[in-house]
Each structure stands twice: as structure tokens, then as C-alpha cells.
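Structure first, commentary second.
Of the protein chains in this complex, one is absent; all others appear in place.
Right after this comes subunit A.
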Amino acid sequence: MTRPRLPANASRLSTGASRQSRAGVAFVAGYVVLLIAFGVLPTGYAVYYAFTDAGGAFTGFGNFVDTARDFRFVDALGHVALYLVFWLVSLVVFVVALALLLHRLASGPLSRTLRFLYYIPGALAGAASVLVWLFMLDPTVSPVSSLLEVLGFDTFGEVIAPGNLALLFTVIAFWTGAGGWIVVMYGALNNIPRDVMEAARIDGASAWQTAWRVQIPMLRKWIVYMVILAFAGGAQLFVEPQLLSLASVGVAGRDYSLNQLTYDFAFQMNDVNGAAAVSVELLVVSVSVAGVFVARSGFFDAD
């Protein structure tokens, strides 16, 4: 195959470079196959299904309108939105604060031990974390049952009343997810050049001022990265409400989150087109939110 015209630096490309180029293609080939099969194709498939009906005929936004009219849709949307607010705020505030505090402890064994202890629940991601919290929230067996009773909850059913769910899911997600981000933020804090910190100290900045004026601005990209991934993850809330509905003695329904709705559309109501429409909506919202954050924060800018 003849090479197309290359930009000015093409003259640097020698036979060695074309050898490298071939090797580069060989090295990525396997990954590209997976990327197409499990990234690009399902996305395309979802978009195709979202705009067609069961017979394959084009329906425009029909599926989007139909699913939005479903009596459960608006509720599920509200639930997920409220959960996202709780989840993102708690993640940003506590993860950044804890990483800064741990960093101030110096890099001794205490800080390392605390990071390890905070990370442990990370191993319980998925169904395990929900199961643990079902126990924590059941006043008959919980180690903090006295706390639950002080708060006015005497039975499991009262704890998991629908109004509390967004907060409870936040606690569960924070419990499993925060430790990993604390490790990441701690590493990022270590990456702040020593002379910058030194300069702040010589200028007489207090710990609070250093954190607010120097460290947090320099963590910005990591915080943005965390928010983007946490938003995408949170918008797809599934396992927590799904398991809770199994265990709630009928209190929590199977239609709390949007993702539960997609599951229901696809596998209970046999409406894959409706499910795909909701999937595409989640996709569009997550990618746009990511786009806004990326654009406004200069995420891709080189420092």
C-alpha cells in the first residue's frame, strides 16, 4: 500500500520507522478487535435498536417518548439524580479531605496502615458490599443498632423506607469506593513538586491555606477524573437497589433506578428497543457530563 502524503516531519520516517509502524499495528491488533466487538459495536447496536421498533422499522424518537411516558420513568430519574448529588458531593468532599489529612501525617507507617484500612471495603465491591450493609442496617443484628434506634429506626423496614434509599446507597457506594480514590489522591498529592510546597511554607501559608490554594488546585484533574467516572458509575446504579428489592420484605421495588428499568424493559417486558432507548439516554447524559467537565477543566491540556 502506498503511504499517503505525510506531514512535514515525515522526512524523519526511515525504513526503521515503517518497521516500527508495522510492529505498532501488530501490537494493537488484538486490542482493536476487542474494542470494536465490545465497545464500538454494542454502542452502535444500542443506537440502532433505540431508533427502531421490534420489526426493525425506523421509529425516530418513538421509543424515547414511550419509555419516558412509562409511569416509573420519572420516579427512577429523580431517584438517580438525587443519589448522584449525594454520592458526588460526599465523594469529592471526604476523599479530598481524607487524602489531605493522611498526607499531612507524613509518609510513615501510620498513613500507610490507614490507607490500607480505608481500602479494605474496596474488596467488597458488587453484591458483597450490599449484603454487608443489609446487615448493618438491620436493627436486630447491626453492631450499630443503638445508633439506628437513636435515629428512630426500630425495624429493617423503617430503615430502608423509600425516602432513605438515596442516602443509604450513597453510604454503601462511599464505603466501597472511597478507599481506592483516597489511594489515588494520596499518590497525586505526592506528585506535587516539593519546591511548590516549600514555597508555600516559606510564604507562611497555614495548612489550611496550602490545601486550599496549592494542593486542591493541583489535584483538579484527578478530582475531575474521579467525578466523571463516579458520575458514569452512579448513573448506572443497579446492584444495590436490585439486591435490596430482593431483601426488603417488599418495601423497595424493582424499579428504583433507570438501569433497573432497562433490565425490566429488556428481560421482563420483552421490549429491547425501549431498553436500548433508556441505555442510549444514559450514555448521552454520561458522555455529555464528561464532555462538559473535560472542556471546562482543561482535562486534556498538557501542564
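Note that in this section a contact is a pair of C-beta atoms (placed from the backbone, for glycine too) under 8 Å apart; a residue touches a chain by one contact, two chains touch by 3 or more; residues count from 1.
Throughout what follows, contacts and distances are computed from a predicted model.
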| item | value |
| --- | --- |
| Absent chain [UniProt protein name; select from "succinate dehydrogenase", "Carbohydrate ABC transporter permease", "Disulfide reductase" or "Phosphocarrier protein HPr"] | "Carbohydrate ABC transporter permease" |
| Of A:A54, A:V141 or A:M269, the residue in touch with the unshown chain | A:V141 |
| Absent-chain contact - pick from A:F51, A:W133, A:F153 or A:F169 | A:W133 |
| Contacts of subunit A with the absent chain, listed as residue ranges | 13, 16-17, 19-28, 30-32, 34-35, 37-43, 45-46, 49, 94, 97-98, 101-102, 104-108, 110-112, 114, 116-128, 131-136, 138, 140-145, 156, 175, 178-179, 183-184, 186-187, 190-191, 197-198, 201, 207, 228-229, 232-233, 235-236, 238-239, 242-243, 246-249, 259, 262-263, 266-267, 272, 275-276, 279, 282-283, 286-287, 290 |
